[in-house]
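Every protein chain of the complex appears in place save one, which is left out.
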Amino acid sequence: MKSVFKRTPTYKNVPTHYCPGCGHGIAHRLLAESIDELGVREKTIGIAPVGCSVLAYDYLDVDMVEVAHGRAPAVATGMKRTNPDKIVFSYQGDGDLAAIGTGEIIHAAHRGEQITVIFINNAIFGMTGGQMAPTTLLGQVTATTPDGRDEKFQGFPLTMCELLSVLPGAIYLERCSLHNPAEIRKAKKAVKHAFELQAAGEKGLAMVELLSPCPTGWRISPAESMKWIENEMMKVFPLGRFKG
Amino acid sequence: MKSVFKRTPTYKNVPTHYCPGCGHGIAHRLLAESIDELGVREKTIGIAPVGCSVLAYDYLDVDMVEVAHGRAPAVATGMKRTNPDKIVFSYQGDGDLAAIGTGEIIHAAHRGEQITVIFINNAIFGMTGGQMAPTTLLGQVTATTPDGRDEKFQGFPLTMCELLSVLPGAIYLERCSLHNPAEIRKAKKAVKHAFELQAAGEKGLAMVELLSPCPTGWRISPAESMKWIENEMMKVFPLGRFKG
Amino acid sequence: MSGNNLYEEVIIAGFGGQGIILAGKLLAQAGMKASLEVTYMPSYGAEMRGGTANSMITISNKPVASPLVTNPNSAIVMNKASVEKFAARVKKNGLIVYNSSLINAAPAVDSSIKLLAMPADDLAVELGNIKIANMVILGAYLQTKNIISCDTAAESLSAVLAKRYHKTIPLNTAALQKGAEFAKKAEAENL
Amino acid sequence: MSGNNLYEEVIIAGFGGQGIILAGKLLAQAGMKASLEVTYMPSYGAEMRGGTANSMITISNKPVASPLVTNPNSAIVMNKASVEKFAARVKKNGLIVYNSSLINAAPAVDSSIKLLAMPADDLAVELGNIKIANMVILGAYLQTKNIISCDTAAESLSAVLAKRYHKTIPLNTAALQKGAEFAKKAEAENL
Amino acid sequence: MCGNEAMAESAIIAGCDAYFGYPITPQNEVTAYMARRMPQEGRVFLQCESELAAVNMVFGAAATGKRAMTSSSSPGISLMQEGISYLAGAELPSVIVNVMRGGPGLGNIAPSQGDYFQATRGGGHGDYRTITLGPSTVQEFADCMPLAFDLADFYRTPVMILADGILGQMMEPLVLDNPDNAIKRITGGKKTRYKLPVKDWALTGAKGRKQNIVRSLWLGEGVLEELNYKLQRKYYQIEQDEVICEQSDDLDSAEIIVVAYGIAARIVRSAVDAARQQGIKAGWIRPISLWPFPYGYISRAAQQLRVFLVVEMSLGQMLEDVKLAVAGSCPVVFYGRAGGGVPTVEQVLEHIKQLWTKQKK
Amino acid sequence: MCGNEAMAESAIIAGCDAYFGYPITPQNEVTAYMARRMPQEGRVFLQCESELAAVNMVFGAAATGKRAMTSSSSPGISLMQEGISYLAGAELPSVIVNVMRGGPGLGNIAPSQGDYFQATRGGGHGDYRTITLGPSTVQEFADCMPLAFDLADFYRTPVMILADGILGQMMEPLVLDNPDNAIKRITGGKKTRYKLPVKDWALTGAKGRKQNIVRSLWLGEGVLEELNYKLQRKYYQIEQDEVICEQSDDLDSAEIIVVAYGIAARIVRSAVDAARQQGIKAGWIRPISLWPFPYGYISRAAQQLRVFLVVEMSLGQMLEDVKLAVAGSCPVVFYGRAGGGVPTVEQVLEHIKQLWTKQKK
Amino acid sequence: MAGKIVIDTQRCKGCGLCVAVCPKKSIVISEESNKSGYFPAKFECNNCTGCAACAIVCPEAIIEVFAEERIIAVEQREKTKHTLSKAKT
Partner (left out) sequence: MAGKIVIDTQRCKGCGLCVAVCPKKSIVISEESNKSGYFPAKFECNNCTGCAACAIVCPEAIIEVFAEERIIAVEQREKTKHTLSKAKT
């Protein structure tokens, strides 16, 4: 028998600090595989967010920087504008991208920055202990919504792909999910495509949103988390290609 | 003959500091008339932006506050949440609302804050001497786009009504123009409606975008400015109701 | 620190999920209930997943100046990593209670230090839930030190457990007692 | 400030749109062209619309310490508000050139101060463009003070005008000269 | 109840009308606690989209005369600097809690005192100061809050609480009673609740009065300068009236005086106790108000020749204030740890001993 | 060419690869100038959506080894504080120009020196410093730039230029030549271009080498503390090697020494000249590097008994540094104006005269 | 003449918008500048209908419009419409 599936070189062979069942690990793998398959590792620069994935550079074997909470798209802009020949990506959580970093992602898309954004939507602030994110579902109990999110006080969940789709500078927007192997395969294609576009010199921002489990923040088991994505999250965050 | 049109009390009878032909004066009048017609002057709190209209409180005779550049929607949130019985409005330019204050307006709309926003889109940073705004048209020459805005470098103009229309928390979004009497009359209705909704306790954010002349920033005459709105701006910023 | 006053400094350590923080809080709460001066200081950092957790508790009969414990009188260690980190810091004549279910070898420390091997995980499983190993080992510590009684600790459970976990109070109480009994027996055997 | 050295401090003032800033820049540029030490300091504030504008220029034969002019030797005032603001600040034995097209009454100042009434707007209109009243009045100032020649100023126009306005250089030069001539005549008449 | 929660509950007792915050370690307990408690009290809790929004929401609520607060930790507080300058300029009463962590940058989440300069010198632009309190026990952390709200209202100024990760996370015995007692406790009995002026400047709707305007832009010549002199007079009064400082009983006989605040002061206290048991003549001074800084206490102590040892969880920030107070009269020595390092009692004791030996030579 | 434009052109000469900025008065000439010139040079100009974005774009470009800068004025600089702390923590070379205006809050657009504390003490969180230069002529404003970029690269640190509205707006004779000469001019001939280390840490794609990581988070026990000690050692070296200060020729004989920087120093110079003409023994010291502050120059001068007068366009910020340097040896008197007020030569002269009369009594 | 207007000329900035929109060409820019240096609008009364277009467009809100009763009626009808169109238009 031949090996048909294993870690690719850009995904370093080291243990992660993520909780059991956390989606960040899956997302990292897709990213690393895409970079390896496209052969762009040596000209890729990555940006780690503030969030559980702040140590992404410990796992992804490319040049990387860690930046202030939410500012990754601005940092990416500074990098790509001065280094148009490099592949620049940011990896951001939903607190990072959809809360504190709203201005930066919108304006990077507005200007049509030629960058790739991997957006991990786990409907929660994982790193700080499970507070509401803009993406938290109605009724979802978090550290800061002890009685569940209520649209009367906290509004409806923020759908970033839909929001960014209004901007001509965003040329590729797709929402995928990490809740089962079939969807993960699709997610992989989307992630790879988002890199391909940049590598091909297409002008504009490419973002892939990944619905990702956070069993710790959701206070349920990893397996239940996968079901919750399918049964609850996907109702609010429909999968599909919104642009490009 | 009877007086059929004159200044209403909330619009103070004092000279303004605006340039000849500036749209801010027209917008102020619409605001003041709406407040007077609804009889809510004594329970209204207004927020002046940083921009040419920073001194709006010198002209509008309601309780007002002047706030940091772009942060008016956050300030309005702080006010309305602690004073649900008051009418809170912010008055913001396109630099204020669509550049530095993007995060704040989006999240106020996302949460469905019960506030009224008057958004003056004059396709330029007026106060600082005519630099590009996110709303600047392609080809438009400004202090920071000496060869005209180019979508390759600065992206396409940002359309805020379209962007916010994605958010359920924004319950009323309308774009009007101040370029001729007929449109100004329509704008008046829209402004008044945005206040009415709040007064009626409707839950959500109401915003009226006003295309407004800035002859100084555009380096053309007031009369030419009105034509420019009609012939150029309205192509990119179509008038109409986007929500509600 | 000072002469014949009570000044008990304790470190409880293990990995996240072993209930280290809860055990620490309970000890501190029990101290207060016993009208003693107490400080309790957890290692914190929901910002970082994984890794080890620990609590520092100081119990005294006069106000506690520094809440930080560098060299404890007593250490309660729940996993190997914690032994490596804290055993050597324990003061002479101190006490180490360790979870022998996960820690095979007795910590190599100064001979003046009393060692108590507690198969805490195993005892907890016997009670039907591995998650209460923390209470088992805390019970053993309380019994051995005899500063605060196991009963006082049990009475303090309601103050440190979130309401929705109040149904587990009997189980936790049983665990405290089981640990205490084990320690009593061990002591008797050592005599 | 000091003895018989050259230390000419000038304020040019008027309302926005009267070309105050340009006149100031031109004077400063001409000063540099004449190999003198110069500082030029505009009132600024595109942040605020309307109101008055002014430029402060210091011309000396040694490096200028402070660019701020509180009490000028000379004031060029283009509108009433500026007379009110600056006339009283002019030093004894100083000079005030004022735009008599807009300022009806001669400023009431110390009698040691020389007053020159210039119908600058009218002269500019005569030349076909009210906007060059600034050059007319500057020409008069240069002529009267005789520190820098009108020609040097004319030669400096290209350095201070944006490229797209270079076609107006002849007109501006004519305005400078017209102002200078008017001043020469006025002086002659005063003799 | 950990320090963060004790502080939060005390703020509620002090009549805090609204809390606006964005999560950040090590003060997440505040957001979680407020999320639960404020609605129970019919008050406002809001998790904001950012610290920028948070400080500006505080600005909005404060402008309408409400008691409003926010809390964060170092990076979040840096983001608030423009807002704090605006609060100072618009003279809006408000309370900001900084549970400091290791810096610079993302740093770590360990306890730190690295933001002393930022808090006491004004990290924002312009000539302003914020009253800054540095509690060192959970009790004080809680007791700070009624005092902070009263000071804010009395002087129309933002007030900053500088705590750190340890104080936020630790538990110890605690009394939560009425604001009067809290203020008495933390001021050593010098103050009770303040007689607060009516907020006739607040934006409540121009009903039966002229319009109120809250602003920080002043364009007329000299007008902004006037505001600055007014602020300066206010700051002068605060410097006269609001210094809070504690010192050891035996200060007169001390030859070594250790100055520290917050958690570091507790460690110092243990170390000084230990030193005295070893016969070393040491004492301590603990500033509680960091601005206004107790220059008087320290310069009085410096009239006699002795050595000052400043201990901080930073590489020397309050040190400058101590030097300014001592003004060359005595040597000032520093021991600090940074980036989340916490000095141990042993380390401080060691420094005291070294100074003692030198002294005795 | 006004000061802002001279500075911008000089930055281009110094090899600035990228400028990121957001308009604000009184430095809009920089954005306008860069918008035109940078593309001509094939370099990057970008008007950002905010100052927050600007400083983080600088962070991004700097992380790839490019020379990047931003400029703003007081409120905008406050918004950059988190970013600056990150730049310091990640040790990224970068240049930030603050053309100060009146504060606090929105304040006004008049010239000011109210952000001295923010710049020299670190307005952001954590134990860091930024090299801070305070030019006082258009020439110096321009000459600062090659020096700032070299210092930034040499020490891997953010460098701040503190100018003000006057310096930004004024015109005066100016030479723009090569960086070597510029650095010589501003350091009084002490320095030329620095021998710059290779940026082997820069993110350029991990080709033929291990991955590079630029970060400011350090979680292991003591690791962040180690970073802080490393920074501290760097800061110490800067304090030793990079002080720039000018003083009047006649300083030895002066009985009154006036200390001022930037535009205020020009006014002081005129006033001191006038005073000397009136027979008053006055001199001046002008710090050019504000951090590292020329403590040495001032404490040397303070060894002789004289009076120090500090003049600032603020209500006393550099004053604290002068006091720290004088350390009680001589009286230190202050004269300042705030909120955009500028001291006149006459006012400063008046203060000198008063001190002189007192002195002679 | 069914209408007339009164312009506060001292506050007029001479922007000319009223001139541009007047359907009856009843407004001109005067040759004399006001005390602020602007050349203000001047009412010429040719057939003014009191339509208020000038007033509506005036950024300074310094034009007061007078009209015969009939026209007032129209204006008021519109106002009533406004009031009816409350919340949820």
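Order of writing sets the chain letters: A, B, C, D, E, F and G. Residues in each chain are counted from 1.
Convention: contacts are C-beta pairs under 8 Å (C-beta built on N, C-alpha and C of every residue); 3 or more make two chains touch, one makes a residue touch a chain.
Note that the coordinates shown come from a computational prediction; the quantities given were computed from them, not determined experimentally.
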Which displayed chains the hidden chain touches across the whole complex: A, C
Contact with the hidden chain (one of A:25, A:148 or A:168): A:25
Sole contact to the chain not displayed, among C:102, C:123, C:140 or C:160: C:102
Hidden partner interface residues of chain C, rising order: 15, 17, 79-80, 102
Hidden partner chain, residues of chain A it touches: 1-7, 11, 15-16, 18-26, 28-29, 37, 180-181, 184-185, 189, 192-193, 196-197, 199-200, 202, 215, 221-223, 226, 244
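Just so we're on the same page, only the chains that are shown with their structure count from here on.
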Chain whose Cα centroid lies at the greatest distance from that of chain A: D
Chain centre separation in whole Å, for chain C relative to chain B (CA means): 62
Rounded Å distance, chain B centre to chain G centre (Cα mean): 23
For chain F paired with chain G, centre-to-centre distance based on mean C-alpha positions, whole Å: 55
Where chain A touches two or more other chains at once, by residue number: 54, 66, 68, 99-100, 102-103, 106-107, 110, 127-129, 134, 153-154
Two or more partner chains touched - positions in chain E: 25, 28, 46, 49-50, 52, 75, 82, 86, 90, 105-106, 215-217, 219
